[in-house]
Each structure stands twice: as structure tokens, then as C-alpha cells.
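Report on the following structure.
The other protein chains are all here in position, but one chain of the complex has been omitted.
A, B and C label the chains in the order they appear, each numbered from 1.
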Amino acid sequence: MGLVRLQFQREWRLLARARSEALNPLVFLIMTVTLFALALDGQAQALSRYAAGIFWVLVLLSSLLSLDGMFRRDFEDGSLEQILLLAEVPFLPIIGKMLAQWAATGLPVVLMSPLLGTVLQLPPEALGPLAGALLVGTPTVSMLGAVGAALVVGVRRGGALLGLLVLPLYIPVLIFGTAAVNGLAAGTGGVAQIYWLAAMSVLAVTLAPFAVHAALKISLENG
Amino acid sequence: MNGLKTLWHRLGSPRWFYQMMKPWQTGLGFVALVALLVGTVWGLAFAPEDYQQGNSFRIIYVHVPMVVLAQSAYMMLGSAGFVLLVWRMKMADVAMVAIVPVGMTVTAIGLFSGAVWGRPTWGTWWEWTDARLVSTLVLLFLYVGLYALREAIPRAESAGRACAVLAVVGLINIPIIKYSVEWWTTLHQGATFTATRMSMPIEMAAPLIVNIIGAYCLFGYLVLLNMRTELLRRERDTKWVGALRTEVIDGV
Amino acid sequence: MAFDSLGEFLAMGRHGLYVWLAYGVSVGSVVALVVAIRARNANIWQRLDEEESD
Partner (left out) sequence: MTVFVSIQGLSVSRGRNRLFEGLDLTLSAGDCVEVRGANGTGKSTLLRCIAGLYQDFQGELTAEPCAYLGHNDGLSALLTVEENLRWYAGLSGGSASSKDIAAALATLEASHLVRRQARALSAGQHRRVALARLPLLGHKLWLLDEPYTALDDAGTALVDGLIRDHCASGGAVMAATHADMSVSTAQCWVDR
């Protein structure tokens, strides 16, 4: 477990030193939420009905920004291949890296969701479910996204390709996430969807490290 | 058991595969031609009309085989990817290179025919309540993703293995995606029944089964031909390809 | 035969446009796919001949 903590601390220190770069995805989320609110604010009633769906889509899109840079800096300076070379169990530093990525993007989104939810005219009773659904759903987003990021790390301008590879895999998270928020807010039952989100996150956390490791070994081969 | 093992090793050798698969390829080609002709004419002209949808239901005889084929093609891609990653068998990469374009085209055809079928049945060119149509659309995205990833990576060996990882991850996600899409379409279902999932009397179902068999044979024919072409391209410096060239006058 | 005349067969009740549109594009695409793959094969053979001769 030491390797997970070691890598987590290293990533966190790197993020702290490049604070603006780490905050870009969050700023993007805030801006796009504001754009939607401006575009639709006239029909406040209509906006609140679709706010959960809009918010989830924007979270998925903003995650692509942070994922693209997740391995790129280490790939270019050569420390990424050292992880595969030196670590006794390479999955542990990879898990450390993915947890750090989630903590830097997923968690802040959960914490800011009440504020951004109200900007999108979400009714107050929907803010709790939104935060809960995001907390349970964003690990899958980070883990599946990490697989895509590892596949495109060696590709120039891999950002657009990353979206194409990963967004189809996000569809279940989007469907159940939106349904959970709307269901719980309206009291018509969204708990089943929360369980689905949790189950997907557990599956992603257990399987993604293997896929990321395989993808990194492949990307490093033509390094 | 060791018969299987030798077959597995033989399958791995390009030369054996190229020569031994030739008869299978032509055989599947003819069966496909006959089956698809019979099934289509039977479905279009002889099968009875559907009491609710009238004749527009005849589109089922092209839509369903294509969609079923699209899904099985992705299953094959996922398993070929798994074989490539675990046993490093080059032939699995050749198979993936051959399947992706065929699978993508078949999915696009299934999608288009499904959308056209929706027009007379529900009055819209795109019907969000039809679970099979929506999951076919997602499947098309997965195919396009595989195609784009292979194009993006310069080195052939890395591109092959990267696509293998994506195909396996995609395969694991397909049941989850299908379930969530089906659940989502029933959520928006409301009263309308899903026209494309109907229980059919035998005289309506028979041509469909013939067409599905024909579609799988066509798929086998196209993939085998595509694989043998890819093998020629990859092995063109080898002696056996040189020998083949002098022997064969007309090519295929 | 489910139809009485060729004309009726082409009309397909009022759904002729949709049925023939779907079949036309589908069959057309399948044929195009077969032709494309066979052409790719022939092209490989032809390139082999060129490489052999130069």
C-alpha cells in the first residue's frame, strides 16, 4: 500500500505546484454551466427539469480535459516508464495516480454541485441527490477515462480521440446518474440507480488498473 | 485434446491459414449468396403482410440480420483482442483488422434500415424508444472508436494491441450499456409497443432465419477474404508468398 | 405470392418508399462492401507484381 500513498502524494504535490492547470477542468465546468443558465434562464421552469441531465453531461465533458493530461506529463519526461520498470507491483502506483486524479476532479465537482445545481435552477431537494449521485458515479468516470488516457498518451493531439473512445462507455453513468437525481428529487425512487452507479464504480476500480497497465505498456513501446 | 492444440498452432501460421481457409471462403460466399437471395425474395414477396404495420414490417428481413451480426462481430472483436493480449497471437490482430470495417458497415446498415422502418411505424425518422436502435447507435460509436484508435497509432504492433485493450474493455461494458439503454427506453416508452420485437408466426419468421444464416455466411466470407488479403500484405516478403505468385495466374 | 400483381408488389401498400429505400441502401452497401474488399485483395496482388518486376 506504500506505493499507492507514495504515488498519491507525488501527484498531489505536482497538482499543487501546477494549480492553474489542475483547476482548468473545474473552471470549464463552471463556465459551461453558466453558459447554459444564460441561454435558458428565461424559462427557469424548463431549465430545472433538465438541469440534472445537463450537469451530468458537463461533468463528463470536463473530465476529458483533466484526463488528457493525466499521463502526458510523466510520459514526456520519462518518469511514466519508470513506474512500470521499478515498481514491484505496477498496479499500485497506477491506482495511486487514478485516486489522485479523482480527488482533484471528481471530488471538487461533488463539493461544488449544490452551488452549480442552483445556478441551473435545480430545486433544493435535488441538490443532495445530485451530490450523492456524483460522489458514487465519478469514480467510474475517472477509472474508465484513465484507460482511454493511457491508450492515447502516445498519440499527438490525443484529446479529441480520447472523447471518442471514452464517451460511449460513459453512457450508463449518464443514464443512471440523471435518473437517480430526478427520481430522488421527485421522490419516485432513484435508489436503484444509485446502487447501479456504485456497482459500476466498484467494477471500474477493480478492473481498470489492469487495463491501464496494459495500455501504458503498449503506449510506452513506441516511446 | 492435442488435436485442438495443433489446430490452434496451425491457425497461427499465416501460410496454413491462407491456404486452408480458401475453400471455406468460397463455400461461405456461395451459401451466403443463395441464402440471402432466397430469404429476401421470400420475405419481400411471399411472407404475409403484418396486420398492424402492413408491408413496412418487411424491412425486418434486412434490419434484424444486420443488427444481430453487428453485435456478434463485436463479440468476435473482443475475443480476438483477448487472444492477442494473452497469447500474443499475430493472427488475432489480422482478424481484428479484418473485422472492424465489416462490422462498422454492417452496424451502419442496421441503423439506417431501422431508422427508415421507424418512419412509417412511428412517424419519426429516429425513434428513441426503440432499445435495439439506440444500442446499435452506441455500438457504431464503439466501432468508430476502434477504427480511429488504429489509425492514430503509427506502429502496427502497438496499434494492434491498443485496439485489443479497447475491444476487451468495450466488450465488458456492452452488457452494462445494453441494460442501461433498454431500461432508459422503457422509461420513455409510455404506451407505444416496441414494433421491432414481435412474436411472429412461422411463415413470417422463416425468411428471417434464412436471412440471418445468410448474413453470418456473408460475414464469414468477407472476414476470411479480408484476413487473407491482410496476410498477403503483411507477409509479402516471405518465400511462400513469392511461390504463390508464380503459381497463380489470375490472383484470388 | 402475397401480392396480386407486380404493380402492387412495387407499391407495397403505401409503404413502398420506405421498404425500397431501406432495401436499396442496405443491399447497395453490402455490394459496395464486397466489391471494396475484393478490390483490396486484387490491389495487393497487383502491387506484388509491380514490386516483383521492378
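Here is the rule we go by: a contact is a pair of C-beta atoms (placed from the backbone, for glycine too) under 8 Å apart; a residue touches a chain by one contact, two chains touch by 3 or more.
Everything numeric in this text was worked out from a predicted model, so none of it was measured.
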{"item": "Displayed chains contacted by the hidden chain, counting the whole assembly", "value": "A, B"}
{"item": "Candidate in contact with the missing chain, chosen from A:Pro93, A:Gly163 or A:Gly177", "value": "A:Pro93"}
{"item": "Hidden partner interface residues of subunit B, rising order", "value": "88, 155-157, 237"}
{"item": "Residues in subunit A touching the chain absent from view", "value": "2-3, 6, 10, 13-14, 17-18, 73-74, 76-79, 81-88, 93, 217, 220-221, 223"}
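Note that only the chains that are shown with their structure count from here on.
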{"item": "Subunit B and subunit C: spacing of chain centres that average the CA atoms, whole Å", "value": "16"}
{"item": "Centre distance in Å when subunit A and subunit B are each reduced to the mean of their C-alpha atoms", "value": "32"}
{"item": "Averaged-CA centre spacing for the pair subunit C and subunit A, given as whole angstrom", "value": "44"}
{"item": "Multi-chain contact sites of subunit A, meaning residues that touch two or more partners", "value": "none"}
{"item": "Subunit A to subunit B touching residues, read off their complex", "value": "144, 147, 151-152, 154-155, 158, 161, 164-165, 167-169, 171-172, 175-176, 179, 196, 200, 207, 211, 214-215, 218-219, 221-222"}
{"item": "Interfacial residue positions of subunit B with respect to subunit A in the complex", "value": "85, 138, 141-142, 144-145, 148-149, 152-155, 157-158, 161-162, 165-166, 168-170, 172-173, 176-177, 179-181, 183-184, 187"}
{"item": "Of all residues in subunit B, those that touch subunit C in their complex", "value": "40, 44-49, 54-56, 58-59, 62-63, 66, 101-102, 105, 108-109, 112-113, 116-117, 119-120, 218, 222, 225-226, 228-229, 232-233, 236, 241-242, 245, 251-252"}
